[in-house]
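Here the complex is missing a single protein chain, while all its other protein chains stay put.
Up next is chain A:
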(Lines give C-alpha, C1' and ligand atoms only; values in the text may rest on other atoms or scores of the structure.)
Protein backbone atom coordinates (compact mmCIF):
# COMPACT_ATOMS: atom_id res chain seq x y z
CA UNK A 1 0.00 0.00 0.00
CA UNK A 2 1.25 3.46 -0.79
CA UNK A 3 1.40 6.01 2.00
CA UNK A 4 0.93 9.76 2.03
CA UNK A 5 1.98 12.13 4.81
CA UNK A 6 0.34 15.56 4.85
CA UNK A 7 2.24 17.76 7.29
CA UNK A 8 1.93 21.52 7.53
CA UNK A 9 0.06 24.45 8.97
CA UNK A 10 -3.03 26.54 8.41
CA UNK A 11 -1.10 29.80 8.57
CA UNK A 12 -3.92 32.35 8.66
CA UNK A 13 -6.52 34.29 6.76
CA UNK A 14 -6.72 37.67 5.13
CA UNK A 15 -9.27 39.78 3.29
CA UNK A 16 -12.25 39.17 5.57
CA UNK A 17 -14.39 42.04 6.79
CA UNK A 18 -14.23 41.02 10.45
CA UNK A 19 -11.02 40.70 12.40
CA UNK A 20 -11.49 38.08 15.18
CA UNK A 21 -11.45 34.92 13.09
CA UNK A 22 -11.20 31.18 13.60
CA UNK A 23 -11.34 28.30 11.19
CA UNK A 24 -12.94 24.87 11.32
CA UNK A 25 -11.17 22.48 8.98
CA UNK A 26 -11.57 18.90 7.91
CA UNK A 27 -10.11 16.45 5.40
CA UNK A 28 -12.34 14.30 3.21
CA UNK A 29 -10.98 11.31 1.29
CA UNK A 30 -12.35 8.63 -0.98
CA UNK A 31 -13.13 5.06 -0.01
CA UNK A 32 -9.69 3.69 -0.94
CA UNK A 33 -7.94 5.89 1.65
CA UNK A 34 -7.43 5.00 5.28
CA UNK A 35 -6.28 7.41 7.97
CA UNK A 36 -3.50 5.74 9.97
CA UNK A 37 -2.58 8.56 12.35
CA UNK A 38 -3.61 12.11 12.99
CA UNK A 39 -6.90 13.89 13.53
CA UNK A 40 -9.09 14.37 10.51
CA UNK A 41 -10.69 17.63 11.57
CA UNK A 42 -10.23 20.43 14.02
CA UNK A 43 -10.78 24.02 14.93
CA UNK A 44 -8.20 26.76 15.35
CA UNK A 45 -8.01 29.37 18.08
CA UNK A 46 -9.67 32.77 17.67
CA UNK A 47 -7.09 35.34 16.58
CA UNK A 48 -7.32 39.12 16.60
CA UNK A 49 -4.45 40.70 14.65
CA UNK A 50 -2.82 43.75 16.16
CA UNK A 51 -0.81 44.82 13.11
CA UNK A 52 -2.16 44.48 9.60
CA UNK A 53 -5.29 42.62 8.57
CA UNK A 54 -4.02 39.02 8.44
CA UNK A 55 -5.21 36.77 11.26
CA UNK A 56 -2.56 34.12 12.12
CA UNK A 57 -3.44 30.71 13.49
CA UNK A 58 -0.32 28.54 12.84
CA UNK A 59 -2.52 25.49 13.30
CA UNK A 60 -0.52 22.24 12.76
CA UNK A 61 -1.80 19.52 10.46
CA UNK A 62 -0.13 16.08 10.62
CA UNK A 63 -1.88 13.22 8.83
CA UNK A 64 -0.75 9.79 7.71
CA UNK A 65 -2.84 8.05 5.04
CA UNK A 66 -2.51 4.64 3.43
CA UNK A 67 -4.13 4.21 0.06
CA UNK A 68 -4.94 1.52 -2.46
CA UNK A 69 -5.93 3.87 -5.27
CA UNK A 70 -5.68 7.40 -6.60
CA UNK A 71 -9.42 8.14 -6.61
CA UNK A 72 -10.65 10.33 -3.82
CA UNK A 73 -7.38 12.21 -3.31
CA UNK A 74 -7.70 14.11 0.00
CA UNK A 75 -9.60 17.38 -0.01
CA UNK A 76 -9.21 19.95 2.73
CA UNK A 77 -12.37 21.94 3.47
CA UNK A 78 -12.54 25.04 5.64
CA UNK A 79 -15.15 27.20 7.33
CA UNK A 80 -14.01 30.61 8.51
CA UNK A 81 -16.04 32.16 11.31
CA UNK A 82 -15.73 35.41 13.19
CA UNK A 83 -16.36 35.91 16.90
CA UNK A 84 -17.45 39.25 18.32
CA UNK A 85 -16.86 40.70 21.76
CA UNK A 86 -20.05 39.08 23.06
CA UNK A 87 -18.85 35.63 22.04
CA UNK A 88 -21.31 35.19 19.17
CA UNK A 89 -20.02 33.43 16.06
CA UNK A 90 -20.88 34.40 12.50
CA UNK A 91 -19.99 32.60 9.29
CA UNK A 92 -17.51 34.44 7.08
CA UNK A 93 -16.75 31.91 4.37
CA UNK A 94 -16.56 28.34 3.15
CA UNK A 95 -13.66 27.09 1.05
CA UNK A 96 -11.91 23.94 -0.04
CA UNK A 97 -8.75 22.93 -1.83
CA UNK A 98 -7.28 19.62 -2.87
CA UNK A 99 -4.20 18.52 -0.99
CA UNK A 100 -1.32 18.86 -3.50
CA UNK A 101 -0.29 15.68 -5.25
CA UNK A 102 3.42 16.25 -5.78
CA UNK A 103 5.92 15.77 -2.95
CA UNK A 104 7.48 18.86 -1.42
CA UNK A 105 6.36 22.00 0.36
CA UNK A 106 3.49 24.01 -1.16
CA UNK A 107 2.05 27.43 -0.33
CA UNK A 108 -1.69 27.35 -0.90
CA UNK A 109 -4.16 30.22 -1.02
CA UNK A 110 -7.70 28.98 -0.60
CA UNK A 111 -10.47 31.43 -1.62
CA UNK A 112 -13.73 31.37 0.27
CA UNK A 113 -17.37 32.22 -0.40
CA UNK A 114 -20.40 32.70 1.79
CA UNK A 115 -24.06 32.15 0.97
CA UNK A 116 -26.12 35.27 0.37
CA UNK A 117 -29.74 35.16 1.39
CA UNK A 118 -32.63 37.32 0.28
CA UNK A 119 -32.27 41.10 0.60
CA UNK A 120 -34.07 40.88 3.95
CA UNK A 121 -31.51 38.41 5.26
CA UNK A 122 -28.64 40.52 3.97
CA UNK A 123 -30.05 43.57 5.74
CA UNK A 124 -30.51 41.61 8.96
CA UNK A 125 -26.95 40.35 8.72
CA UNK A 126 -25.60 43.86 8.39
CA UNK A 127 -27.41 45.05 11.51
CA UNK A 128 -27.88 42.07 13.78
CA UNK A 129 -25.49 39.44 12.46
CA UNK A 130 -26.14 35.82 11.60
CA UNK A 131 -27.04 34.91 8.06
CA UNK A 132 -27.66 31.73 6.08
CA UNK A 133 -25.39 28.69 6.49
CA UNK A 134 -25.15 25.40 4.65
CA UNK A 135 -27.18 22.59 6.14
CA UNK A 136 -24.81 19.87 4.93
CA UNK A 137 -21.12 20.68 5.04
CA UNK A 138 -20.28 18.34 2.17
CA UNK A 139 -21.59 20.89 -0.34
CA UNK A 140 -18.34 22.74 0.35
CA UNK A 141 -16.25 20.12 -1.41
CA UNK A 142 -18.71 18.42 -3.77
CA UNK A 143 -20.18 19.79 -6.94
CA UNK A 144 -23.71 18.45 -6.66
CA UNK A 145 -26.67 20.81 -6.23
CA UNK A 146 -24.57 23.95 -6.27
CA UNK A 147 -26.72 25.64 -8.87
CA UNK A 148 -29.21 26.55 -6.18
CA UNK A 149 -26.70 28.68 -4.29
CA UNK A 150 -26.22 32.42 -4.63
CA UNK A 151 -22.97 33.39 -2.94
CA UNK A 152 -20.59 36.28 -2.36
CA UNK A 153 -16.81 36.13 -2.09
CA UNK A 154 -15.07 36.02 1.27
CA UNK A 155 -11.37 36.41 2.02
CA UNK A 156 -8.45 34.02 1.46
CA UNK A 157 -7.00 31.36 3.77
CA UNK A 158 -3.28 30.74 3.50
CA UNK A 159 -1.85 27.27 4.13
CA UNK A 160 1.55 25.68 3.89
CA UNK A 161 1.36 21.94 3.31
CA UNK A 162 4.18 19.48 2.73
CA UNK A 163 3.66 16.12 1.11
CA UNK A 164 5.79 13.05 1.75
CA UNK A 165 4.94 10.13 -0.46
CA UNK A 166 6.03 6.55 0.14
CA UNK A 167 6.18 3.65 -2.32
CA UNK A 168 4.43 5.55 -5.08
CA UNK A 169 7.17 4.58 -7.52
CA UNK A 170 6.63 0.91 -6.68
CA UNK A 171 3.16 1.15 -8.17
CA UNK A 172 4.34 3.11 -11.18
CA UNK A 173 2.68 6.36 -10.16
CA UNK A 174 4.50 9.47 -11.33
CA UNK A 175 4.00 12.67 -9.40
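Basically, a contact is a pair of C-beta atoms (placed from the backbone, for glycine too) under 8 Å apart; a residue touches a chain by one contact, two chains touch by 3 or more; residues count from 1.
Note that contacts and distances are computed from a predicted model.
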Protein name as given in UniProt for the chain not displayed, "Multifunctional methyltransferase subunit TRM112-like protein", "B9 domain-containing protein 1", "Auxin-responsive protein" or "E3 ubiquitin ligase complex SCF subunit": "B9 domain-containing protein 1"
Residue ranges of chain A at the interface with the undisplayed chain: 5, 7-9, 11-12, 20, 22, 36-39, 42-51, 54-56, 58-62, 64, 83, 87, 102-105, 162-170
